[in-house]
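These notes concern the structure reproduced below.
Then we have chain A:
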Amino acid sequence: MENMKPKMMQKNFFTPTVIGLTILAINGLIFLLIRFVWGIGAVTNLDNQHPWGIWIGIDVAAGVALAAGGFTTAALGHIMHKDQYHSIIRPALLTAMLGYTFVALSVMIDLGRYYYIWHPLIMWNGSSVLFEVGMCVMIYVMVLYIEFLPIVTERFIGRVNLPGFLKKLNKPVDKFLRVLDRGLEKTMFVFIIAGVVLSCLHQSSLGTLMVIAGPKMHPLWQTPVLPLLFLLSAISVGFPMVIMESVITSKSFGLKPETNILADLSNIIAPLLGVYLAFKIGDMVIRQTFTYLTEINTSSVMFTLELLIGIIIPLRLFLSNEIKKSPTGMAIASFLVVLGVLMNRINNFLVAYNPPYAQHSYFPSIGEISVTIGFVALEILLFRFFVINFPIVSVPVYSTPQTKFAIRGGSK
Partner candidate 1 sequence: MKKILLIVIIISFQLLAQNKINVNHKYQELKCSTCHTCEIPTKEKPCLIDCPRDKMITIEHKAEEGPVVLTIDRLKKQTDIYKPVIFTHRLHAEMSDMAGGCKMCHHYNPPGKVIGCKECHEIDRNRIDISKPDLKGAYHQQCMNCHRQWSGKVECLSCHDLNANQKKSEKQKEIDATKKVHKKVEPPKIIKFETPKSSSKFVEFLHEEHFNLFSIECQKCHSNESCNKCHYKFKPVPASQKSTLEKHTKCSNCHDTKSNCTMCHSNNAKNAFNHLERTGFDINKFHSKLTCQRCHVEKGKFIGLNSDCSTCHGIWTKDNFKHSLVGLQLDETHLEFDCTECHQNKKFEKPTCKNCHDDKEFPKDKPGKLVK
Partner candidate 2 sequence: MLNQSRRDFLKTSTLITSATLGLNSKSKAASKYVLSEDRMGVLVDTTVCIGCRKCEWACKVAHNLPTEPIDTYDDRSVFKEKRRPNDKALTVVNEYPNDFTDKFPIDVKVQCMHCDKPACLSACIVGAFSKHENGAVFWDSTKCIGCRYCMVACPFQIPAFEFEKALKPDIKKCDFCYKDRTFKGKLPACVEICPVEAITYGRREDLIKAAREKIKMYPNRYVNRIFGEYEVGGTSWLYLASKDFEKLDFPKLGKDPAPGVSEAIQHGIFAYFVPPVALYALLGGIMWINKNKKSKEQEQDK
């Protein structure tokens, strides 16, 4: 087996796609500015009947779910000790870190009083699901940053090069980084397990969030097992997200896709999807909500699409061996799972939410869509930035390195 080592990508940051994404990001930021100057009402289509829009439904709920790759790969690689997957842990970690950062940002822009975002730290409400989600996400973001720190130390140890008068500090900083690196190495397991536990907690609790809405939510989605469904869907979307992003990264940087590792990952996806599907259908049968599928309206169509595109079709695809041979095939199947979970989160938070007394139904405004797309664009740009400037993506190394930090000696 060839040896894999994370390496910084030697590429220019700017490409035509990147410029396009930058424009989208700037467009989003402009609308964001309007939101901060004239209030939420000026940008969004939200009203008293529809307090939450796509900033919560997509940016936060779907964002958290799609960043699940971080904890699922950590569980697989570190806790189950499947060493062959180590090469995908870092990209997944980076996705999770960026994903959660933007989740936090999205929460902040959606908060009416964003400057009080620290309030939950000192004002506790134990019965509030949102409090639990908030605390877990807050701690988990910290954990993700800590988990990411070794990559930073690896990048900079022996290469600290501060500009100008700060040069004097080069040596102390280097020393500090080495101490940090050693300390982190000893305690990292604490954070890795914490990361998985925290993820399980808030991924499921995101589902509990909507349980309190009670009869305001369409019965196709409203169920006491919502937290379980959210957790299962998060777990099953983790690996597809990693596969998709790995294939795209490979394409983008002209690397050979890691077909073998990805195929191995794909083998795990099918059972996970199967369990999720079983619970979803089981819940539907027990609560006899399938009767709602006989009538045709937005809810029933969206539910069917979510089930079909998001679970059943990709499940079939991941069961076929043909797919597992082609990185593109796996990427497409993975994309369907990702789309399915995205749809599920939108459905749960927006489509299923039928408030009483609504004068009109909710559809996101241009401003809301712009900000959401802008955030996604920004995330991709940052991902690219990190991949170019930090050792994230693993490439085959044929000479066995002797020391941990061999990479910097060799390449410079």
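Here is the rule we go by: a residue touches a chain if its C-beta (ideal position, glycine included) is under 8 Å from a C-beta of that chain, and two chains touch if they have at least 3 such contacts; residues count from 1.
Regarding candidate selection, all candidates are chains of the complex that A comes from, given by their letters.
Source: prediction; values computed, not measured.
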{"item": "Identity of the candidate that touches chain A (this complex; choices 1 or 2)", "value": "2"}
{"item": "Touching residues (chain side chain A, partner candidate 2) in the complex", "value": "35-42, 44, 46-49, 51-52, 75, 78-81, 83, 107, 110-114, 116-117, 119-120, 123-132, 134, 150, 185-190, 192-194, 196-197, 200-201, 204-205, 208-216, 224, 227, 353, 355-357"}
